[in-house]
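Chains shown are a subset, placed as in the full complex.
A and B are the chain letters, set down in written order, and residue numbers restart from 1 in every chain.
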Amino acid sequence: MSSIEARLSELGVVLPAPAAPVANYVPFVVTGNRVFISGQVSITPDGLITGKLGADVDLETGIEAARACGVNLIAQVKAACGGDLERVARVVKLGAFVNATPDFADHPKVINGASDLMVDVFGDKGRHARAAVGAPSLPMNAAVEIDGVFEID
Amino acid sequence: MSSIEARLSELGVVLPAPAAPVANYVPFVVTGNRVFISGQVSITPDGLITGKLGADVDLETGIEAARACGVNLIAQVKAACGGDLERVARVVKLGAFVNATPDFADHPKVINGASDLMVDVFGDKGRHARAAVGAPSLPMNAAVEIDGVFEID
């Protein structure tokens, strides 16, 4: 087992089969040594985490939702690497959208659910640039959506 | 006529003169073999498609608005290629914002208006990564805004 796969296992992270394209877009595009990954919503094996931070979703659930997006991003980058996560050279950038009310202000705490996962899994290679902002609504009422840019070898 | 221009013609797509810069930003920047294109709003030869999905804009009009953004992106990438759309190697990423109410959930269906256009025009090279999210408001009350990353030869 590779060291990244071992770390996933230690963390109890089970990667889903990467979500198939549902339209004329694709889950990721490789250009040069960079991978652009489509926005991943907060879906888990138990279903989609839905709702709005500041209203019907509490902070803890928001963090869990962001972590779910992170797991789905890792599943996609694994597919982009032909199954070998050791080829991930750097998590470059996460673009994070929190389904939130106008008075919500804790977007960074929510998105740490994904950021912490990246560092737990990839170590220093997991330290990334990011933007975290609110959105009034997200696809299928998902609580969080995150897209990503990765560098691979 | 090049094959891409022929396909545009078959689809009845007339590219507008690419919108001129209206400020100290520019419509696109070429860096290496990638083109970063500024957010294009849903403007058509008949004017700007305005309004909010979930309120005063229906799904069909939203799809048309997204397609208009796509047409404007293609006009910009054509300019970036010195007029030769055959130089487009890949549509890499679309970043899509839907002017939407807090309870709207069909952002993917709206943005398919742009995604379908890319594949209709560029074929497999048109298959892209994307993110589709809501925005509470957009410039000039546009219904949709989409930016893009393209790879060119």
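Keep this in mind: a contact is a pair of C-beta atoms (placed from the backbone, for glycine too) under 8 Å apart; a residue touches a chain by one contact, two chains touch by 3 or more.
Please read these numbers as outputs of a predicted model, since none were measured by experiment.
Displayed in place are 2 chains, all sharing one sequence; the entire complex defined by the structure file totals 3 copies.
Assume only the chains that are shown with their structure count from here on.
One simple way to say how far apart two chains are is to compare their mean CA positions; for subunit A and subunit B this gives 25 Å. Residues of subunit A touching subunit B in their complex: 21-29, 31-32, 36-39, 52, 95, 97, 101-102, 135-141, 145, 147.
Of all residues in subunit B, those touching subunit A in their complex are 32-34, 54, 90-95, 100-108, 112, 115-116, 118-119, 126-136, 149, 151.
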